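Here the complex is missing one protein chain, while the rest keep their positions.
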Amino acid sequence: MGLLDREFTEDNIVISKVDDFLNWGRLSSLWQVGFGLACCAIEMMATSASHYDFDRFGVIPRPTPRQCDVIIISGTVTFKMATRVKRLYEQMPDPKYVISMGSCANCGGPYWEHGYHVLKGVDRVIPVDVYVPGCPPRPEALLEGLMKLQEKIRNESLVKKAIV
Amino acid sequence: MALKTEEMVLNMGPQHPSTHGVLRLEIELDGEIIINVKPHIGYLHRCFEKHCEAMTYPQIIPYVDRMDYLASIYNEFGYAVAVERLLDIKVPERVEYIRVIMGELQRIASHTVAIGTYGLDIGAFTPFLFLFRDREKILSLFEMTCGARLLYNYIWVGGVSHDLHPNFLRQTKEFINYFKPIITEINNLLTYNKIFIERTANVGILPLDAAINYGITGPNLRASGLKWDLRRDDPYSIYDRFDFEIPVGKGWMGTVGDCWDRYYLRILEMEQSLKILEQAIEQIPDGDITSAIPKRIKPPEGQIYARVENPRGELGYFIMSKGGLQPWRVKVKAPSFVNMSIFGDLCRGHLIADVVAILGSIDIVLGEVDR
Partner (left out) sequence: MKSTQEIYNLLKEKFQEKVIQHLNTLPKEEVIEVRPESINEIVEFLRDDKELHFDNLILLSGVDDANGSKNKLEDGTEEITGGTLSVYYHIESMDLRHKLVLKVSAPRENPEVESIYDVYGCANWHEREAFDMLGIIFKNHPDLTRILMPYDWEFGYPLRKDYRNPEFYQGMKVPY
């Protein structure tokens, strides 16, 4: 925003578009649902832990979906779990975003052929914003997925929504 | 006139920060006292056994990885041991040493997660950050060897996929020297913390006879006081060459087999793993990394049960072959699945807050419970 670059001593005014302002607010503190499914959840934990530090992007795991902006589907979604995933998503307040992490959540992954109890892609139950490939994706890959999501949020506009 | 009371049923999970994955607990409560806990599992059932029946023997290894995703190397280790026994293959010395080194590193990595998340469940956040920092160091050793951080596909039937990196042994030595003081640090930070002891000592006591009857294995069984470690009691690979102790629970802070014992046993096991690692690094010979195995693995008709000591207990593979390229049936004895089955009995009579303490001390991995 250029505010922090420049020191200023007196009160000041910043002029910005509403879109930019709202998007900036949304993308800078994406709270995620503290929700792990499978192997990818371990990598997600590693991403939030000391070495990779998800916190610096403003991502904090919250125990309840009602306080969250983003849900990271980290792992295989089974049929038994799919209805619960859907309910979790429905409990989140708008605007809400979904990151599908790993091959299993993207398309069923290694279980696509014989997995009689595996949902082949979480996008069959909830809409997905960003797909992160990998089995499991490295923490760097998840970080990039998050940056892609931020990029997507940055380009959102209230105007378009009003027309549709 | 007495007040009318009634029991309450509380649902915990499948989305809950302390269930270590997707586990659902149906808790029946009388006030704050637990009457009964009914675990509902299967939220991560990924059809492992069906995949085994459709894949050839080497193709199964990646699926094996994804069962107990905190100890992938050990899953591969057990599977390789089982298939090699079925085929009567002997693997080269160097491979055995590489497997032991990798296995023990994995044991430390798995226990760091167990201890870190246990602290997290009880309310201590810092040990989690400390231990994940150290776990990254182990993961980078794995990454150096086979290129993967979590699911390695490293141990193959009859060998391993890559030889060790030239720097591997030196860096492992550095890691051992680095990690020894860390154990003391964790002890000071968490183990002897007054609040932590209050939460875990004398909670969730698992008596030895119940443990054996329920088939509990691994650190949970040893915490109840039985010296039973497959590395000693049913030796596989080359574990009979190393000098190490098997710690057992002694009721240091309370009763034998309580949560604190189960927790502390993992710390003691990490020390022993470091000891094995030191010896293995000293002794490792040069040589081949694969043995002469046929291109198409086709075991004769027959069946085998082979088992190894996973960080969580006895991991066994029951492989039944009918002479084809695919196994006829693979059934896994998953330590977490068996350890989980006693959970209801452990919780009975405790307070609701102890559910999390008991669950964390059993250290389950849902990928393995559900397979």
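Think of it as A and B in the order they're written, each chain with its own count starting at 1.
In this section, contacts are C-beta pairs under 8 Å (C-beta built on N, C-alpha and C of every residue); 3 or more make two chains touch, one makes a residue touch a chain.
Just so we're clear, the structure is a prediction, and the values are computed from it rather than from any experiment.
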item	value
Absent-chain contact - pick from A:Pro65, A:Gly108 or A:Pro136	A:Gly108
Chain not shown, touching residues in chain B	41-42, 45, 47, 49-50, 53, 85-86, 210, 212-216, 226, 228, 233, 300-305, 307, 314, 316, 318, 320, 328-329, 331, 333, 337-338, 340-342, 370-371
Positions on chain A where the hidden chain makes contact	79-80, 82-83, 107-108, 112-113, 116-117, 119-120, 124-125
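Basically, only the chains that are shown with their structure count from here on.
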item	value
Chain A to chain B touching residues, read off their complex	33-39, 41-43, 45-46, 49-51, 61, 63, 65, 75-76, 78, 80-81, 84, 88, 110-111, 113-118, 135-136, 138
Residues of chain B touching chain A in the complex	14-17, 21-22, 42-47, 50-51, 54, 62-63, 66, 69-70, 113, 117, 128-130, 132-133, 135-136, 139, 149-151, 366-367
